[in-house]
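The complex appears here minus one protein chain, its other protein chains still in place.
Coming up: subunit A.
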Amino acid sequence: MEVLKEEEEGKEAAKQEAAAEPAAEPTAEPSEEGEMMQPQEVGRRGTIMTQEMLRDLEKKLLGIEITVPEKPSIITKDTIDISKLPCSYQSNTPEEEHLLEVADNFSRQYSHLCPDRVPLFLYPLNECEVPKFVSTTIRPTLMPYPELYNWDGCAQFVSDFLSMEPLPDPLKPALWEKEEAPPKKYAVRPPRDLTSRFEQEQERKRQEKIKAEEERRQREEEERLQEVDSTGTDPLHGLRVHSWVLVLSGKREVPESFFIDPFTARSYSPQDEHFLGIESLWNHKNYWINMQDCWNCCKDLIFDLGDPVKWEYLLLGTDKPRLSLVDEEDDTLSEDYDIENLGKEDEDKCFDMPHSWVEQLEISPEVFETRCPNGKKVIQYKKAKLEKWAPYLNSNGLVCCLSTYKDPECTKILEVKEWYQNREDMLELRHINKDTGLIVDYFKPGHPQALRVHSYTSMQPEMDRVMEFYKTVRVDGLIRREETPKTMTEYYERRPDFLSYRHVNFGPRVKKITMNSTESNPRTVLKITERFFRNPAKPADEDVAERVFLIMEERIQLRYHCRENHITASKREFLRRTEVDSKGNKIIMTPDMCSSFEVEPSEHTKKLLYQYETMMQLKKEEKLCRHQAWESELEVLEILKLREEEEEAHTLTISIYDTKRNEKSKEYREARERVMHEEHLQQVEAQLDYLAPFLAQLPPGEKLTRWQAVHVKEECLSDFKQRLIDKANLIQARFEKETQELQKKQQWYQENQVTLTAEDEDLYLSYCSQAMFRIRILEQRLNRHKEMAPLKYMALEEKLCKDPRLAELLKSFV
């Protein structure tokens, strides 16, 4: 109900902290009273005004800011550190001052000429309490995100980025400067706009339901309708003002003008009844006042900004935004325009809109991805709440949550829908119905068990649940498995054995005193029904369509497929009750063990042998089926376990291109950086200046004499020699020390050998081997040093001879 005040855009959030007064926002296109900014070009062609600038949608969108009254907005002021803002925020340039004067003058003339209309929204105060002309708060900017290139993506971003705060007084923004007679013809948008669609849909659904239900419900419905009515009649209807974006037709293939509501990112036709009228329009170049009558909302408005009769401009622009003119009219109108021009010229002297005072807009990729302030946004609808999070903000990957409620106060949750992203278990959407307790999980392709949908009320096995699978993934062709406490039904497709359906009825678990209690105790299977698709390779009479194993009764029923041009199908039923006849002989097969109905009786099926073989085959398959049923049960358990683990871990996947989050690529990058750094260090080391310490001893700035050069060289060489000798001595000393220690130890060992424990002996031996190793290494180093020292010395000497600082002098000396 309130006029909403938007806070800011992405940029500001990033840079200036999210707070900020609306008015202060850069590139804001504040509009008063249903004015539209004309950032039209968003995504397409900018109509009016400078198309070039307008091109960049983002700018506009970013710039969209409501010029909410400064006074109420003080609440948020403290969140901005004014001192850090550039001086353009804190003061006005002479051009701006001039502009403000012009605007003031304009405004005075306007209120004189149109005393009935709301005062103009021309120069609200920014965050630093400095009045700024609205047009200069707009700064067209091109952003590096392709998503923002079209108006819809851009508008979506802005709407996500804005958060609303109700004003203390919904009418205040319109009254910020001078109080005047209350306006009558404002374009006001009832707050309904923000909620209505969903509401209406809810309403409609509810109505449909209710109609089908009983009178009691109907009564409730009536009450609800009354409620709606009461909220629908808005006491402030037509009094509130709002800012939104107008995209004019013409350039960039925009076929017709439309409005964008910055809060919802929806576009509306100018014919929409929610827009009651337009007071003024502005973009970063100019400001126009609507002189047309809005009695019929915005339906009859003509958006030809070059027509000074319909649109009174503030500045006499250099570019002529008369885009919508029909060719024939062009001449006359331009004449008019010229005349106007002449008239105004002395007044304005072609004063151009000063450059925007707003800092360059920048949206970092993080902020762009985060979208909403702090990455979270809550939108409250009637009886519903929508929460949005930036990806990776929640550790379980939750990005969106929609809760619907039974009551307007939002206390009783009806159902919850949660959308996830980047889940390793591919969970995409979870739908929880609080009434029935039914939870439905939807998965994207790629779950390890090929799960597509999983609906359940409890994660306990043997409860009601339905699992659906991605059919191309599973080798066994399973597409759906339904479970109830007593049954399990599976649906298959594309199997080589043409199985399409298996239904298992379970009986109660038999309580065995199991020896091996580790084994699972499966439920008894009472009945298995299997259905098959037609196998074209077999004649219909031999192609089983359905077989039922009545395990308890030892009965097997077969139903075959229907022949072509027949309506009855063959059937066969096997019953194996008595294994022993009256004389105690084992009965193998008797005719009454198999009763069959055959559409076309054939001879060989009447044979006992055939029946016997078929029955044996079926017995085998029965075992197989039971086994498969058991395996299915196991699989369910496995899936449930896996799901629980996944739910527990809720790991998120990170693209390897996401170098910020992906640990591996981060490590890799860091490792590479480290290597680069080390290489760099080595290079630096290699370039160590041997001469530096010696040159430093000489008076600085003077040229070296030959003598000095020789001296320096010799000094350097002798120093190096000394270092080599020192090093050799050092190694020698260490070598000797090690040898001595070893000898000592050996001595000690020999003395105490008898009393030593095995452990001590081991210790000693390992010490010896290590000491020997160290001694050997030291010896090697010493030898190497001896070999290398003269070479190094020579190398240094040569290097010094070639050193550019000494070379000249030494050469001549030599």
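The rule is simple: contacts are C-beta pairs under 8 Å (C-beta built on N, C-alpha and C of every residue); 3 or more make two chains touch, one makes a residue touch a chain; residues count from 1.
Methods note: contacts and distances are computed from a predicted model.
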| item | value |
| --- | --- |
| Which of "Dynein regulatory complex subunit 3", "Proteasome subunit beta", "Dihydropyrimidinase-related protein 1" or "Cell cycle control protein" matches, in UniProt, the chain that is not displayed | "Dynein regulatory complex subunit 3" |
| Contact with the hidden chain (one of A:Ser83, A:Gln460, A:Asn565 or A:Gln683) | A:Asn565 |
| Hidden partner chain, touching residue among A:Leu414, A:Val466, A:Val599 or A:Leu756 | A:Val599 |
| Among A:Tyr612, A:Trp630, A:Tyr767 or A:Tyr793, residue touching the chain not depicted | A:Tyr612 |
| Residues from subunit A at the interface with the omitted partner, ascending | 562, 565-568, 588-589, 595, 597, 599, 604, 607-609, 612-613, 616 |
